[in-house]
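A quick write-up on the structure given underneath.
One protein chain omitted, others in place.
Take a look at chain A:
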Amino acid sequence: MSQNTFTRVEDSPTGKKLAGPVGWLDDRLGLAAAGKKNLRKVFPEHWSFMLGEIALWSFVVLLLTGVFLTLWFDPSMAEVEYTGSYAPLYGIDMSAAYASTLDISFDIRGGLLMRQIHHWAALLFVAAMIVHMLRVFFTGAYRKPREINWMIGVGLLALGMVEGFAGYSLPDDLLSGTGLRFVDGLIRSIPLVGSYLEFFIFGGEFPGEIIIPRLYMAHILLIPAILLGLIGAHMLLLVYHKHTQWPGAGRTNENVVGYPMLPVYMAKAGGFFFIVFGFLALMGALIQINPVWAYGPYNPSEVTAGSQPDWYMGLSEGLVRLMPPLETTWFNRTWTWSVFLPGVGGLGVLFTSLALWPFIERWITGDTREHHLLERPRNAPVRTALGAAGITAYVVGLIAGGNDIIALKFGLDIFAITWVLRFGLFIFPVIAFIVTKRICISLQRKDNETLTHGWETGVIDRSPDGGYAERHAPLPDTAAYALTGSRERLPELEAETVHKSDAYGVRNPDYRKQSFRQKMRKFYYDGSVDKPTSHDMDHASEHLAGGGEHPVVLGDDFQGVSETGVPRVH
């Protein structure tokens, strides 16, 4: 067989055998037509496009391990006497939920491993969603037409956190009960309706006897079903919109350059599933997580030092720890804000601003076009800086949530940490904003310099009078396109002045709105560097082409020199 011949699949022995069953299925399901289109669906290639996949695959692992756990977990708060094999708790009264969790951990083969994989997968699920969301945010992938998919993503993140928290509460150990108590506090802190809500959710006073069965229903049925539906919608929209891509040779806003679903992404994504599963299995096997037996059964009168929520709830824990006491007396009643503002308000602000951001940005920029090419973070300095500020505030909250562990491990004063972070919550994000914005603008300038002055070849010329200079070579067109492909010319803000009234003295009814928007536009584009104009480029290429002062002209195939000074292609 020569190199360029191949056997068509229908002529191969396997193909001949499969023709019957496959034809049978196609007649009934119409697979060929659907498959022909979708199996050849093209996806672009980049490592950052696989971050959402980590979340997807850890969700699959969660479903698999979760099914195993439901076989033995008993979601009941009925009191039983523990007689299992964990000796230090022998004979202790506890809920059936906790006893069955101990049984899964100690008396059911593979149970502890499954529990640990499940828990690690839950932590990974939320972490991967956030990393994926940050990628989408910093590359502007949420812009038209993907705003709805962005909002679905925000919903998935919020639901993922609730789902994780419900799971964290199920074992009914001292730690999970303390976490539940925290959320009970959040619910009760809601003005007016708080205590009614608490009684509604807990079926009476905390902890009652029905919260675990209720959370169990939410954890294994209600929320996973919604999550599955939303994930389905998320993926369908991804296929419908087609995946965004980085600007590069041959890539435009109208096409997608990449590899087909079958066989390339089938193999890559399938392989990645096993890598994620393998990672989680290794972590579950090697690193202890949530040793429920160490905490003991939940008892509202007990607590353990170092009680923390899982990391994704750390933000609200931290904000509550940072909040100074604050309460007011209105209508002869005490209204306390110390829990409501940081706990409920903090998460509320986070998710509201996330969900609304695409629309806010669109209102500021007035950009109504579709975007299928990703924007490099440096080319939207204010967006990138806002993202960095948001991450900073989030991390401050997370650190505050673990302030006792930090104080203990680093020998610090817990009050000192709290005070630094109280101010830091407002100061650090501003610093992060300024620094990030300046870095972005510097990188933009660097890009412009590379575009106009070419790239550094590594070839050093010595002039007759002894001076040294590095020679620059013009950037290949493909590289220049990659740098400018998704950069848009900045609007001319000066030309958009808003007037209070027109030339005839007629008052502008929308003046306030328009001038506010004008201010936001100035803020958004402030300092941003425009990409070089064609005039700049012509001027630069003239300069680069005029190799008069260079003794040897670099050929078109010149690709720079190696570290030892030898041209790479010669």
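To be clear about the criterion, a residue touches a chain if its C-beta (ideal position, glycine included) is under 8 Å from a C-beta of that chain, and two chains touch if they have at least 3 such contacts; residues count from 1.
Convention: contacts and distances are computed from a predicted model.
Participant: For the chain omitted from this view, which of "Energy-coupling factor transporter transmembrane protein EcfT", "Ion-translocating oxidoreductase complex subunit D", "Cytochrome bc1 complex cytochrome c subunit" or "Putative ABC transport system ATP-binding protein" is its UniProt protein name?
Facilitator: For the chain not displayed, UniProt's protein name is "Cytochrome bc1 complex cytochrome c subunit".
Participant: Which of A:116, A:169, A:316 or A:444 sits in contact with the chain that's absent?
Facilitator: A:116
Participant: Which candidate, A:56, A:174 or A:227, sits in contact with the chain we can't see?
Facilitator: Counting the whole complex, the residue in contact with the absent chain is A:174.
Participant: Check the options A:72, A:199 or A:259 and report the residue that touches the missing chain.
Facilitator: Touching the chain that is not displayed is residue A:259.
Participant: Which one touches the absent chain: A:214, A:268 or A:362?
Facilitator: With A:214, A:268 or A:362 as choices, the missing chain is touched by A:268.
Participant: For the chain that's not shown, point to the residue among A:76, A:105, A:189 or A:379 touching it.
Facilitator: The one listed residue touching the chain not shown is A:105.
Participant: What is the set of chain A residues that contact the non-displayed chain in the whole complex?
Facilitator: Spelled out for chain A, the touching residues are 3-4, 6, 45-51, 53-54, 87-92, 105-106, 112, 116, 119-120, 123-124, 127-128, 131, 174-175, 259, 264, 268, 271-272, 275-276, 279-280, 283, 285-291, 293-296, 299, 301-311, 314, 398, 401-405, 407-409, 411-416.
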